[in-house]
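Excluded from the complex is one protein chain; the other protein chains are retained at their positions.
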Amino acid sequence: MLQTEIYGEFETAWCPGCGDHAILKSLKKALATLDIEPHQYVHCSGIGQAAKTPHYLRCNCFNGLHGRSLPPAQAIKLANPNAVVLVSSGDGCSYGEGGNHFLAAIRRNVDITVIVHDNQIYGLTKGQASPTTAEGSKTKSQPWGVTNQPFNPMAVAVAMRANFVARSFSGLMDHLTDMIVQAVRHPGFSLVDVMQPCVSFNKINTFAWYKERCTPIDATHDPSNWEAAMQLASTFGERIPVGVIYKNNRPPLDTMYNTLAAGPLAGRAPNLSAVEKVMHQFR
Amino acid sequence: MLQTEIYGEFETAWCPGCGDHAILKSLKKALATLDIEPHQYVHCSGIGQAAKTPHYLRCNCFNGLHGRSLPPAQAIKLANPNAVVLVSSGDGCSYGEGGNHFLAAIRRNVDITVIVHDNQIYGLTKGQASPTTAEGSKTKSQPWGVTNQPFNPMAVAVAMRANFVARSFSGLMDHLTDMIVQAVRHPGFSLVDVMQPCVSFNKINTFAWYKERCTPIDATHDPSNWEAAMQLASTFGERIPVGVIYKNNRPPLDTMYNTLAAGPLAGRAPNLSAVEKVMHQFR
Amino acid sequence: MQLTTANILIGGEAGQGLATVGHLLTKALVRAGYDVVITQDYQSRIRGGHNTYAVRTAVPGEGPRVAAPSLAVDILVALNQETIDLHAHDVSPNGLVLMGHSMTAQEVKALAVPYKDLIPKPIFENTAALGVLCGLLGVDRAYPEALIAEQFQKKGQEIIDQNLEVLARSIEWVMHQDHGFTPLAPAPARDVHLALTGNEAVALGAMAAGCTFCSYYPMTPATSVPMMLAAHAEAVGMVVEQAEDEIAAVNMVLGASYAGARAMTATSGGGFALMVEGVSLAGITETPLVVFLSQRPGPATGLPTRTEQGDLNLALYAGHGEFPRAIFAPGTIEQCFHLTVRAFNQAEMAQTVVFILSDQFLADSVRNVEPFDLTTLPPQVLPDGSDTQPASYERYAITESGVSPRRLPCMGQSLVVLDSDEHTPDGHITEDLGVRVAMHEKRMRKHQLLREHVLPPDYDGPESPELLLACWGSTLGAVQEAAVQLRQRGTQVGVLHFTQLWPLDSATFLPRLQQAGKVVMVEGNYAGQLANCIRMETGFAVDQRITRYDGLPFSARYILDRL
Partner (left out) sequence: MQLTTANILIGGEAGQGLATVGHLLTKALVRAGYDVVITQDYQSRIRGGHNTYAVRTAVPGEGPRVAAPSLAVDILVALNQETIDLHAHDVSPNGLVLMGHSMTAQEVKALAVPYKDLIPKPIFENTAALGVLCGLLGVDRAYPEALIAEQFQKKGQEIIDQNLEVLARSIEWVMHQDHGFTPLAPAPARDVHLALTGNEAVALGAMAAGCTFCSYYPMTPATSVPMMLAAHAEAVGMVVEQAEDEIAAVNMVLGASYAGARAMTATSGGGFALMVEGVSLAGITETPLVVFLSQRPGPATGLPTRTEQGDLNLALYAGHGEFPRAIFAPGTIEQCFHLTVRAFNQAEMAQTVVFILSDQFLADSVRNVEPFDLTTLPPQVLPDGSDTQPASYERYAITESGVSPRRLPCMGQSLVVLDSDEHTPDGHITEDLGVRVAMHEKRMRKHQLLREHVLPPDYDGPESPELLLACWGSTLGAVQEAAVQLRQRGTQVGVLHFTQLWPLDSATFLPRLQQAGKVVMVEGNYAGQLANCIRMETGFAVDQRITRYDGLPFSARYILDRL
């Protein structure tokens, strides 16, 4: 176990009271627990409040485009299977703009861990509905109340039999730390959806609102039981189950590319004798 | 019930033996059954073999971009709630390039019917894996065998509680006709995933392969039972259940916009007195 | 002597309410009959950071209409010490710092406002600051009083009264201070003006144009347009739909437009980058599409809350393949309104994509304008919409002008067939290469049509000036002001302002460029994108490019320093 100090302390641009602060702390603890030093991992993100996370700890950072955190994250792992790859991004970034990559990443099953700061709102752009915003909420973009059925990331991930599906809450720091640790340790695509109060724009799903609802999943739950997981995943309301909902054990894609058995792609000299052979097929 | 002749007969660019021919026939029958005349509906599509469908019958047609059939389809309905709106596109178009719109359209629940010609392959571009291609298939793009877990559109649609979720097979023309009729009649977003042999590029999921597996869903199945639907939706292998898997009854978005109570948006004069009022708020 | 102009800079952290103070002061000044131009400079965060809200005001008719920021600050309102540290050196010799008691102003003349004594609770600080400012500037207290009554109307009379009390006390207090600050000269009487940002004027323009459909994905600095449309959607009769991404947004707009809605989307560079394929779809399907594109500094995420004019090339060439388009670039609030109306009509006239190219500075810059006269708007250009001989209707009939009669689906018996592939006149996919040529040339003829309707650039100055300052879009104000100062020094200066950037018709501007002694292009980008376009179209090379790409708008001084 490392000291969390090695990840540094940085001034953030987050509002005081924002759930992101606690997620950052839990993340550092998880990294320390996992013995991952800053130079051993890459932290990817998109754009949004949550997506600023990699700027607030010492790490290799790929802070890309809004909605596009997953494609580079997967490619980094496929280019360097020795790297640990984490992703932090918001609900809008991950399930809105980035929805297609979310589906594809579950299916592709590269060994990365995705932490979604799910504040059920677009924070950085000041309060439009996100895919997880509750039906009926009046927002700047839907002054008449949101009509879209909220996206349930847990239900979709379990329906698609993602390799690791968990939920936590920024107000349960130890729990969250544990979820991240388990997610990183589990091979393949791991998703941790974290309920996160946005004090500035989400006046419905407040800290107290989540606190009241987030209930650790019963220890008897077997995450390999898909039917049970599907039930838990589709529970969101008076009770929000937090914990590991589902686990699958498909081999990660990075272990299936024969090319990657030899390690990182960087610095490989062109295999000219192989190219020569290919060329001669065209004679 | 209309005569199918009113939809015309056109030469197609499809291969002889392609499942698309039967889907087109069933579609015409369904339209005739529904008493929808060519000028009363808009047929949308993306790009692919399936997406050529609207060119092969008399209709209003919006043949847009690959993967982008759903956004215009929804908007057409939101611009003209009197129009019936259908979509025909391939599995690649609908679940690959268009995956994010698929998720959003389910949540938005505009009253449109989406028919996916699911041949488990990219037909028009000559045989790359599609999202629904079976694991292990050797394709031009994955000569080593597909490693991605196939996308199960039924499971995702049911997990997201889409308004109407059904499956059929191009080899069961009456069944398919019935599914389309039911889908169009059901308000909100309706999905019909149609198993369709591609004789040129999918040598695994052939007509016989589907024929052997596609089994009508038991009449006792209650499509409003989500748990049962989830089970059926996740069955794909030795048996492929065909029929109505799930029904929900959220009101369609097009009935919720107050603006649309007055009918189509076309031809409305600007409401200058309202604009005047808005303007005066800035004094 | 009383002041004819003043520049008030309010600085503090996000969340401290500086925009509230600024906005109320702006409204008070506008109602009192002064001209204003607001420049907002904020960081990409919700709380904290350092933001400023600059209110530049002037007595109308005294000198040129203020329309650009100025560096010299007359009153610096410091909501925190950082504001003083950063901006004290910009305070003009007769200027003043307004600050809280715990702050220090070093060399500069400062007035420490005893907020504790003036207000019962911290939440009243904004009202107190407003009072002090109105007192200093000599704005009749009736204006801030009315504003407070409106602002707190929903909160009840008690809250209103408390605020009025604070206001009165603050005005009273500042009257009795020995600050030496000269108030503004009284403004001549005029009918009441609106206080509008560029984006508000665009939204009003869209409503007045009869826009009935908007879909978008939020992105600064464009979002406030769809937010305002959403706020009034039911009242004006509009569908305003937040899309799952920008690709959906533009494709929804095309669907709605096909179905007959006047439709638009709004975005900024990164979001627009995702619409590029959709723009091409508008091109080949000849579907009217209005894109409001509000620029911010790139590449990629860049500086999300700052300004730039770096996306002209992108707007001009977005979309694979070739097809006609028009690009408008408003430079004033009035132009934001009227060019938006025009954009819808041109998009329908040429059945293609039309851009309204703005930027963060203009988007957020409040200015006073006369209320728009909605009774004299140009008539709506509308789709053909007839339904005669439906069996022979061809959506893409080859015509001399390039424009084919556009009917609407499900509005009659005619079938309307739209296709992203190359197509026959009746809209069906074709691989007949002769048809391709005819169809491509038909589409390209609409470029000529758009050119015939092009808005010539506005020119102000002598026929053959020594110096011609050319510019486009939001840089107009700074350029005009620089020109005034140069003229005062005796230079013969002309100002050429492009409000339409494409198509370019050299007949409308080339003689001016050729007649000038020296031509300088002022653009908020690195390359001099319009200067490049002009050279491409005419061969004419400007003598100098004054460019800016630090995220801030031009000021007259920035230009003058570089001439």
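Should a chain be cited, it is by its letter among A, B and C, assigned in written order, with residues numbered from 1 in that chain.
The criterion applied here is as follows: contacts are C-beta pairs under 8 Å (C-beta built on N, C-alpha and C of every residue); 3 or more make two chains touch, one makes a residue touch a chain.
On a predicted model such as this, the values are computed, not experimentally measured, just so you know.
Engineer: Which is it among A:34, A:83, A:134 or A:173 that touches the chain not included here?
Structural biologist: A:83
Engineer: In the complete assembly, which of C:420, C:474 or C:555 touches the absent chain?
Structural biologist: Selected residue, touching the omitted chain: C:420.
Engineer: Identify the residue among C:61, C:120, C:188 or C:321 that touches the chain left out of the display.
Structural biologist: In the complete complex, the chain left out is touched by residue C:321.
Engineer: Which residue from A:74, A:133 or A:148 sits in contact with the chain not drawn here?
Structural biologist: Of the listed residues, the one touching the omitted chain is A:74.
Engineer: Among A:65, A:146 or A:176, exactly one should touch the missing chain; which is it?
Structural biologist: A:65
Engineer: Taking the full complex into account, what residues of chain A touch the chain not shown?
Structural biologist: Touching the chain left out of view, chain A contributes residues 38-42, 44, 47, 52, 54-55, 58-65, 68, 70-76, 78-80, 82-84, 100-101, 103-104, 257-260, 262, 264-272, 274-280, 282-283.
Engineer: Could I get the residues of chain C that touch the absent chain, sorted low to high?
Structural biologist: Where chain C meets the chain not shown: residues 43-44, 49, 247, 268-270, 272-274, 276-277, 279-281, 283-285, 297-306, 308, 310-311, 313-314, 316-323, 419-422, 431, 433-434, 436-437, 440, 444, 525-527, 532-533, 535-536, 539, 541, 549-552.
Engineer: Since one chain isn't shown, list which residues of chain B touch it in the complete complex.
Structural biologist: Interface with the chain not displayed, on the chain B side: 13-16, 47, 49, 65-67, 96-97, 99, 122-126, 128-129, 131, 140-144, 200-201.
The rule is simple: only the chains that are shown with their structure count from here on.
Engineer: Going by the touch criterion at the top, tell me which pair is linked by more C-beta contacts: B-C or A-C.
Structural biologist: Between B-C and A-C, the larger count of C-beta pairs in contact belongs to B-C.
Engineer: Averaged over CA atoms, how far is the centre of chain A from the centre of chain B? Could you give it in whole Å?
Structural biologist: Whole-Å distance between the two chain centres: 30.
Engineer: Roughly how many whole angstrom separate the Cα centroids of chain B and chain C?
Structural biologist: 41
Engineer: Which chain B residues sit where two or more other chains touch them?
Structural biologist: In chain B, residues 100, 103-104, 258 touch at least two other chains, as defined above.
Engineer: Touching at least two other chains at once: which residues of chain C meet that condition?
Structural biologist: 233-234, 244-245
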